[in-house]
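Shown here: the complex without one of its protein chains, the others still in place.
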C-alpha cells in the first residue's frame, strides 16, 4: 500500500510538495488558534484537560476529557476544580470540601479532596501547606466528555507511541490528496 | 494529470449514490437513536441504535454490489502514440499477439 504513496510523493513537483507542507502547517496553526481562543474565552490557561488519575471515580475515570471555565464569582464548596501546586508539574482535579472567605483580604482558603480518596488533599499539598488559594486554580470543571482522552493516557504510559503517531500523522498529511 | 481532471472523475454516478446512502443512513440512525433514547430515557439505547446504523450503512455501501456498476466509465480508446514509450518486452508481447 505504501508503494502508491511513495510514487505519489515522487510525482509531485516542488510547488506541490510546498503546498502539502503548507497545508499541514495550516492545520497545526489553526488548531493552536482554536486552543488559544478557547483559553481566552474560558479565561483558563488550559481549557481542556484529560483525567490522569482515578481519584475522582466514579465521576471521572482515567482518559475522560474535562472542559474548564474560570467563573467570575468566587468558588464554592462542591465545585470540582483543577489546581496546580507550586513546584509540581501535573495539575490535580478534585472537589472543594472546605472553604473560608477572609473578610479583610477577600482571600479564599480552599481545601480539596478526591471523591475516591479517604482523606483530604493536605498530604498532596506542599509540606506545611494547609490551604490552596485562587491563584492555584486553573479552572472549574464545566463539561465532560468520556473516553476521548484515552490516547493521551496511552501516550503518557508509552512515550514511543507519541513519536510513531506524530510521524504517521505527518506522513498522512503529506500524501493526502484533497 | 491536472487537479481539475482528478476532481471531475471522483464524482461518478455510483460513487455519488454510495456517498448519499452512507451519509443519509448515518444521519437517519443518529436521529432515530436520539428520539428513541430521549423518549425511553435510555442513553445506552441511543448509542446501540447509532452503532447498529453505522454497521448497516457499511454493509450497504462497502462491498461493490452490481448496482454500483451500472454506470461503468467509458474510457477513451488508447492512442497509438503511447506505444513509443513502451519497453521492448511490452512491444514484444504486442507483436506476439497476432501469432496466437
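First chain written, first letter: the chains are A and B, and each begins at residue 1.
The working rule: a contact is a pair of C-beta atoms (placed from the backbone, for glycine too) under 8 Å apart; a residue touches a chain by one contact, two chains touch by 3 or more.
The rule is simple: contacts and distances are computed from a predicted model.
Peer 1: UniProt protein name for the omitted subunit, picking from "Ras-related protein Rab7", "Nuclear transport factor 2", "AP complex subunit sigma" or "Signal peptidase subunit 3"?
Peer 2: In UniProt, the chain that is not shown appears as "Signal peptidase subunit 3".
Peer 1: With the missing chain put back, one of A:54, A:143 or A:170 would touch it. Which one?
Peer 2: Selected residue, touching the omitted chain: A:143.
Peer 1: If you put the missing chain back, which residues of subunit A would it touch?
Peer 2: Output for subunit A: 58-59, 76-80, 95, 97-104, 109, 115, 131, 141-146.
Peer 1: Taking the full complex into account, what residues of subunit B touch the chain not shown?
Peer 2: 10, 15, 18-19, 22-23, 26-27, 30, 33-34, 37-38, 40-43, 46, 50, 54, 57-58, 61-64
FYI, only the chains that are shown with their structure count from here on.
Peer 1: Hey, how far is the Cα centre of subunit A from the one of subunit B, in Å?
Peer 2: 39
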